[in-house]
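Only one protein chain is missing; all other protein chains are in place.
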Amino acid sequence: MSNSKLTRRGLIKTGAVAGAAGLTLPTYLRADGHAGYLNAPQGDTVTLGFNVPQSGPYADEGADELRAYELAVEHLNGTGADNGMLETFSSDALQGNGILGKKVVYVTGDTQTKSDAARASAKSMIEKDGAIMITGGSSSGVAVAVQALCQEAGVIFMAGLTHSNDTTGKDKRANGFRHFFNSYMSGAALAPVLQNAYGSDRKAYHLTADYNWGYTTEEAVRSSTEAMGWETVNAVKTPLTQTDFSSYIAPVLQSGADVLVLNHYGGNMVNSLTNAVQFGLRDKLVNDKNFEIVVPLYSRLMAKGAGANVKGIFGSTNWHWSLTDEGSKAFVKSFGTKYGFPPSQAAHTCYVQALLYADACERAGTFNPCGVVEALEGFEFDGMGNGPTLYRADDHQCFKDVLVVKGKENPTSEFDLLEIVEVTPVEQVTYAPDHPQVAGGSLGTCNPGA
Amino acid sequence: MDAIILQILNGLDKGSAYALIALGLTLIFGTLGVVNFAHGALFMIGAFCAVTLSRILTLSHTVVDETKTDFLGNPLKVDVPYIYDIFGQTTGDAIIDWAVPISILFAIPVMVAIGFIMERGLIKHFYKRPHADQILVTFGLAIVLQEIIKYFYGANPIPTPAPDAFRGSFDFGAMLGFDPNTIIYPYWRLVYFAFSALIIGAVFAFLQFTTFGMVVRAGMADRETVGLLGINIDKRFTIMFGIAAAVAGLAGVMYAPINSPNYHMGMDFLVLSFVVVVVGGMGSLSGAVLAGFLLGILESFASMAIVLETLPGINQIIIYLVAIIILLTRPRGLMGRKGVMEE
Partner (left out) sequence: MGLTKKDFTLLIIVACLALFAPFILNPFPEGSAMAQFNAGYPDLMQRLVIFGIFAIGFNILFGLTGYLSFGHAAFLGVGSYAAIWMMKLLTMNVIPAIIISVLVAGLFSLLVGWISLRRSGIYFSILTLAFAQMSYALAYSVLTPITGGETGLQPKYTDPRILDGALAPGETPRANLFGLDMKSSFQVSAGDWIFTFNAGYYVAAVIMLIAFYLSIRIFRSPFGMMLRAVKSNQQRLNYTGLNAKPYTLAAFVISGMYAGLAGGLLVAMDTQVGAERMFWTASGEVVLMTILGGAGTLIGPVLGAGFIKYFENIISKINKSILEQWFAFMPDGIEDLLITLVYPFIGKGWHLTLGILFMLVVIFLPGGLVEGGQRVARLFKRKKPSDDTPDGKTTPAE
């Protein structure tokens, strides 16, 4: 397979050589390539930067994101086995001939799930490889850091998996866009389902990861469950580096609570859920009710790490491969055929982000970040797996249906861990741009970088 | 009261993991004078021994089930473990269920072998090198070991459940006359506590009551003199390294059901276990064990909701804070010997 990776500079070089054949005098180059914006694609290719965690605890999630991006590039270039979501996407600007007629090439980097490393990697893509757009990531800390970097540098950032309210709340930026849902939406979607399943007279005990994402998630779940009559008995913060949660879980029963909410993600979630089930909490009767556990943000990859412990436990998720709309089916089919297993929600959001960016460029008729921002703001689309979706202009957040899922009792395969309980309609999870949970911060103006 | 009893239980359980790792680390410090940054990796490999054995036991051939479909709509391929073909489904399931305890048998030879290879192949050449070089080479080794595990097993945690018989929890509250459900503790964690007490006891007895142990203790105190007496202390030190590796490995095997193993669990424990060893005092085995339990219990107390309300964030720093206080009041930790790693 020949995958010629011509960078912007590579092409400048080709031009320079053709012009002067042999010894050339040093020439001063403008960083914007005379196009009025940074890293304007030269020649017949456009370079995208896929910045995902390849080492550290989220490496598997990052690997799945990278698979999705590779698939998206194939579909955009029209070199894949099929066209995936291009067939179902409501916009038909994309022709499968690259973006604006330029073939899509890409560079990859490792965020290490550390904001410093993520920014170093993104900067190398922008400065060295001439990437016009950066996308990916698996945590809110990284998303906020890289989003700020892209704003400063003047390229577009399409966030990967990031769930904190802050990404499109107090830390929003004009050059950054998020397709993934957030803490507020999780709370709003979960509350009615929990009320149906467990009643409105419940006492909840929160264990919250002691950092920004944990805080916003706890706040969201608390306020929406309290609104329907639940009482919050206690909320205890746990260190990010904690691996054994026994000392936090053991006192839960004594508190008189009958629901445990685990505002944890990744390794923290796997361990705290495993520990909670170990303590036999789910076999207990408290206040004459079955003790229950809730995990606000689910990920199938992480659910796999917790094994049988997820059975019957409610949570929310951005997307799941068992959805039966045409877009999801098309995506699962091309991903599954290429890799042999179904995609994760991280893969889905990354794939969709890549397509949305490409489509925005086509519709804007330019790679200029300001044009792209204009094309994406207020953009309404469908056929990407979550029903009709709006990219809101006020905060660059996508508004779409949210899934409430439950750990499956009788999984038929190692991928079949979650079942969809309810698809919460978009109206129910929409909030005002100045809602107290996301208030503060401002987008600023788009920055084309030159 | 019940809350305090509960946290003491928690602390003992946490402490037993710290103590086991710190014990192995101190054995290597004390006998060989080597700072082994790869000790956490040995713990991690132990846990992956359990994962590997349960993978071996569930090695399967696929049978196509025409009645069901997979996610792409093709006929579902069902995995049937070979062990079903050998023992039948019921016995096969029982063996798979008991995979973790069975892995102890599997892990001991594996870990001892890894220990021997490490000592003979690498560590041996670093006895006379500065501690800085030892840190660099064992840290490099730790990275290599964990990357190898990541290559084969991925970065995600892998669930490795305890046998069904040990699921659920035991109600101490009812036994001690408190209300039911106030003091509950998982069976497997009780097993873990008993197991580590057993291992710690065995290591101490071995060093205290056998001739071999006596020579090793003498070697710890004065290596040169023992060598002059014509005793091949090097060979014994190799064996001690194997034992230390096995202790770390067993701690890992039994830990697998408590938290699903992942490739970086060793690094998560590494810093903590160094703190435990140093707080216990360099060169003191009983100090390491004592510090392990002490820090485990204090960490548990610090995580209580009441404590956190008065001192927010204390659970984040308690171990380090206690370490600083102890090291400032007792110059060589709890039970450290003079002159060990003090230069």
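The chains carry the letters A and B, assigned in the order they are written, with residues numbered from 1 in each.
What we mean here is this: a residue touches a chain if its C-beta (ideal position, glycine included) is under 8 Å from a C-beta of that chain, and two chains touch if they have at least 3 such contacts.
Keep in mind the model is a prediction, meaning the values are calculated, not measured.
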Practice problem: Can you work out which residue in A:35, A:148 or A:308 touches the chain that's missing from view? | Solution: A:148
Practice problem: Sort through B:110, B:253, B:275 or B:289 and give me the one touching the missing partner chain. | Solution: B:275
Quiz prompt | Absent-chain contact - pick from A:39, A:55 or A:271 | solution = A:55
Self-check item: Contact partner of the left-out chain, one of A:92, A:116 or A:434
Solution: A:116
Quiz item: Can you name the residues of subunit B that touch the chain not displayed here?
Solution: 35, 122, 125, 129-133, 135-137, 139-144, 147-148, 151, 267, 271, 274-275, 278-279, 282, 312-313, 316-317, 320-321, 323-324, 327-328, 331-333, 341-343
Quiz item: Which subunit A residues touch the hidden chain?
Solution: 1-7, 9-14, 16-17, 22-29, 31, 54-55, 59, 62-63, 107-110, 114-117, 119-121, 123-124, 127-128, 139-141, 144-145, 148-149, 151-153, 164, 166, 171, 174, 210-213, 215, 237, 239-241, 441-445, 447
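The rule is short, and it goes like this: only the chains that are shown with their structure count from here on.
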Quiz item: How big is the gap, in whole Å, between where the Cα atoms of subunit A centre and where those of subunit B centre?
Solution: 35
Quiz prompt | subunit A contact footprint on subunit B (complex, rising order) | solution = 2-3, 6-7, 9-11, 13-14, 17, 68, 70-72, 76, 150, 154-159, 161, 167-169, 181-182, 184-186, 188-189, 257-260, 262, 264-265, 268-269, 299-300, 303-305, 308, 312-313, 315-316
Quiz item: In their shared complex, at which residues does subunit A touch subunit B?
Solution: 55-60, 63, 210, 234, 236-239, 241, 243-244, 246-248, 250-251, 253-255, 267, 270-271, 274-275, 278-280, 283-284, 286, 301-302, 304-309, 321-322, 332-333, 336-337, 342, 412-413, 415-416
